[in-house]
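Of the protein chains in this complex, all but one are displayed in their positions.
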Amino acid sequence: MKTVLAYGDSLTWGSCPETGGRHPASHRWPDVLAAALGDSVTVITNGLRGRTTAYDEYLADCDRNGVRILPTIINTYAPVDLVIILLGANDMKPHICGTAIGALQGVRRLTQIAKNHMQGLSNGHRAKVLIVAPPPLVESDDPEFRAMFDGGIEESRKLASLYEKLAREMDVAFFDAGTVAEASTLDGVHLDAENTKKIGVALAPHVKKLLAV
Amino acid sequence: MKTVLAYGDSLTWGSCPETGGRHPASHRWPDVLAAALGDSVTVITNGLRGRTTAYDEYLADCDRNGVRILPTIINTYAPVDLVIILLGANDMKPHICGTAIGALQGVRRLTQIAKNHMQGLSNGHRAKVLIVAPPPLVESDDPEFRAMFDGGIEESRKLASLYEKLAREMDVAFFDAGTVAEASTLDGVHLDAENTKKIGVALAPHVKKLLAV
Amino acid sequence: MKTVLAYGDSLTWGSCPETGGRHPASHRWPDVLAAALGDSVTVITNGLRGRTTAYDEYLADCDRNGVRILPTIINTYAPVDLVIILLGANDMKPHICGTAIGALQGVRRLTQIAKNHMQGLSNGHRAKVLIVAPPPLVESDDPEFRAMFDGGIEESRKLASLYEKLAREMDVAFFDAGTVAEASTLDGVHLDAENTKKIGVALAPHVKKLLAV
Amino acid sequence: MKTVLAYGDSLTWGSCPETGGRHPASHRWPDVLAAALGDSVTVITNGLRGRTTAYDEYLADCDRNGVRILPTIINTYAPVDLVIILLGANDMKPHICGTAIGALQGVRRLTQIAKNHMQGLSNGHRAKVLIVAPPPLVESDDPEFRAMFDGGIEESRKLASLYEKLAREMDVAFFDAGTVAEASTLDGVHLDAENTKKIGVALAPHVKKLLAV
Amino acid sequence: MKTVLAYGDSLTWGSCPETGGRHPASHRWPDVLAAALGDSVTVITNGLRGRTTAYDEYLADCDRNGVRILPTIINTYAPVDLVIILLGANDMKPHICGTAIGALQGVRRLTQIAKNHMQGLSNGHRAKVLIVAPPPLVESDDPEFRAMFDGGIEESRKLASLYEKLAREMDVAFFDAGTVAEASTLDGVHLDAENTKKIGVALAPHVKKLLAV
Partner (left out) sequence: MKTVLAYGDSLTWGSCPETGGRHPASHRWPDVLAAALGDSVTVITNGLRGRTTAYDEYLADCDRNGVRILPTIINTYAPVDLVIILLGANDMKPHICGTAIGALQGVRRLTQIAKNHMQGLSNGHRAKVLIVAPPPLVESDDPEFRAMFDGGIEESRKLASLYEKLAREMDVAFFDAGTVAEASTLDGVHLDAENTKKIGVALAPHVKKLLAV
């Protein structure tokens, strides 16, 4: 049995841009991926709304800094064989980070942790890493989202090429979710059911290859 | 006896733009409010220079993150009947937050805490909340203040309408201090004695209504 | 679909006292519970080795303070309908806490959080709570475990009655895992496969009743 | 106008051992002290239930570490002329600290902060310090309090002489509240109305002398 | 014997823009300074790559906030006679701080700490302070550095005059390293061997005067 940790934000939790609630499990990309991978792989959905790559924020009653929590999450699900990192959208908020280069550096640190974290097992088990670039932000009619992500559309479009270069630099896998899915114009950030499902479908062959299943 | 907590920054502490020191109590808005409310209400002045809504900073030898300290302060003065939140000016510094939308989100979190914080009393006492928008920043001749709040004048002008909408969304009270007071041109941020007093006078009827006194 | 969060330590992760590794999923109590509850309930296993109720420790490369992480975990799996708290064994280490009364107070705080945490959903969804007392520590031949939990056997025997009283005080559910399972004499703390399975079986009717499934 | 900061725990907040609620202001020692000092002195009551001298705890939804919060509180009430420190009772809980010598060291650090903290005023204003030893814990019939403060009666009896020696060492003032007040046997820790008032009365001449009023 | 603490970032550690590694000791400015000062002075090199003046970041596996670590470092080398602060370049990253005025405020706080920190010695020993402005950033061909320090060239050019004014305000010494050294065009930030040596040579007479050696 192999374990895949899907470490992300609201795109992984499954925020529905229409209702503001959560997509049913069957529409979330980690569940779609799990269905495609079959019974020999467990996919852990770990998506926290508002999670940043590596930046503090105190705007919700929980720790949203992806770097500070990742070691706890890996240990909780150890042995973890693959960590899929799908983060960066929340970094586009100017009051959090505001730049693609800032998100890049957060993902670099997350990748270092995921690759090197000792999982507390006698055999020195370590995880592989797959970096996924989020679909770029798009124009929307929601004025608070527009203000909250001011300048984010342009910056978010830089993420895929930056993350791809990082993956090569660190010798981990990469996938650009923007090649198969796009954000909803309802809020400019989140994915409707069809688009979140597409990510799960598209990741399946990559994960199978990485896990050799 | 009712208790009102005036939770703010230097505008609540009473920074004098002329001397850099503290206005005497008789000129600070919480004391003016207290005088107007009479003996059945205690007004606690809790203004910390440099306090942000929800953003860390390490530029002084004390914790200036408004979100992290608010629970301690509410418990210290429990039972608290009304929390007046007058924050956001320090968020206008680009190296702290820099945007009105960032301040809005900080005040949203402060309001969540103030409304829901359990005060450690057997009767489940909770506080009401009154959000007060600070007077917008203005042009000044102090070069360090101008640089420190670069772009802040425009952003600070957005606070009142954003806070008002937030108050409706969260079903709490709102007052725009910019309707009765304006910042001093000496430093562009702080209030002279007349202007700070005006806020206390203007808040009195709103507070009386909220406390039914 | 209902969601149950199994929030615990190594007893929930599934530490095997014989191998030092992890029991297979089929032997862990949350999976046994899930099987008994059927398809209308999802059980999230969230067991972190070394997790304390509310006490800091820096002896591993992750945050083990149960209080600080719980809000993040609830939000990650929101909407959560029931939080099962099975913690306290690690509090028995003298350098962490060392007393049953200390563990009691940690569980009280965890219960306050679990009951009151706003899960970021428009309907104000809150979770129910089931407190589970861990089986008491027993004598063992492992000298490091004996020293690490010095005095813990006696203190751990007090947990069940303290937790039961707390559950009544806070109007939440309670189960004493010590009535169906006992720690292994190999290390004095962890559960062999049979004993961890017994907890899942025994919890099933309690959880069904709480969730009305 | 002089400002006195009464920095303490539930003994300063005014916990009533009979009701579990708060004594009315007229019965709390800081208010009694204020009445005795007259209009030229403001006494700030800053008592937080559960506050420790210098020890972290995560058993309530607020920061209870006295050392970490003191700079924020001094700055909030600056200029502060005298800080009265009445802490140590909560340190007697074994899971927090458990020893008189630990409380002594916490009070030493608090005194360093109070004496040396720069209050952000151009004249370099610093505060004086008055250390007050709490009345020793006493036997009680409340089983949770007895367990929570196990061993605390004996340790708490050592506080007065340790604090007195510390005050001499650091050249600050000292008063032993145990010479005029005693804890209630209802819970072994808190003060009934008469006993809390006695502390305010007894402190008045010491504070007058220190402030030269 | 006098002790000088060189508190800085990669410019003090000795990052080589050509190799990405560390300059040999003989090329680092603190060692060059030590050689010039002679045997009666010990120079402690304390340069951490990525260190900011006062801003948190979680992009490396260590604490890079200069304010939070400085007290530990001073105490480690106590008695310290002079703290040389050469920081600000990393503050130019937009996702960390992004403005010269933000760096200025960080250095103000560092200077307050360095001047006032009690070093735990019975004689109340305090350190002198020498603020050094880093050479401004320059154009480079490294695309990641260019993006990471976007806007930094212009902001970094403001540091010298801001730091000089601060030094006068706080009555400490000042030196502008940009008068003797310039950053390498290889990465736009770091110093080649010749330029780092020049800083040590240039600082020597200033340090001699401050220490009266």
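Each chain carries a letter (A, B, C, D and E) given by its place in the written order, and its residues are counted from 1.
Definition applied: contacts are C-beta pairs under 8 Å (C-beta built on N, C-alpha and C of every residue); 3 or more make two chains touch, one makes a residue touch a chain.
Computed from a prediction, not measured in an experiment: that's the story for all the values here.
Undergrad: Missing chain touches which shown chains?
TA: Computed over the complete complex, the missing chain touches A, C, D, E.
Undergrad: Among D:88, D:102 or D:200, which one touches the chain that has been omitted from the display?
TA: D:102
Undergrad: Just to verify: which one of D:16, D:43 or D:67 makes contact with the chain not shown?
TA: Spelled out, the listed residue whose C-beta touches the missing chain is D:67.
Undergrad: On chain A, where is the contact patch with the chain that was removed from view?
TA: 112, 116, 118
Undergrad: Considering the whole complex rather than only what is displayed, give the residues of chain D touching the chain that is not shown.
TA: 54-56, 65, 67-68, 97-102, 105-106, 108-109, 112-113
Undergrad: Considering the whole complex rather than only what is displayed, give the residues of chain E touching the chain that is not shown.
TA: Chain E touches the chain not shown through residues 1, 13, 20-22, 24-25, 42, 46-49, 60-64, 68-69, 71-72, 74-76, 78-79, 117-118, 120-122.
Simple rule for what comes next: only the chains that are shown with their structure count from here on.
Undergrad: So which chains are sitting against chain B and chain C at once?
TA: Neighbours common to chain B and chain C are A, D.
Undergrad: Quote the value, from 0 to 180 degrees and to the nearest 5, of the angle by which the CA atoms of chain A must be rotated to coincide with those of chain B.
TA: 120
Undergrad: Can you work out the whole-Å distance between the CA centroids of chain A and chain C?
TA: The mean C-alpha positions of chain A and chain C differ by 29 Å.
Undergrad: Which positions in chain E touch two or more other chains at once?
TA: As it turns out, chain E has residues touching two or more other chains at 56, 112.
Undergrad: Indicate which of the five shapes (line, ring, star, complete, other) describes how the chains touch one another.
TA: other
Undergrad: Of all possible chain pairs, which ones touch?
TA: Every pair of chains in contact is listed here: A-B, A-C, A-E, B-C, B-D, B-E, C-D, D-E.
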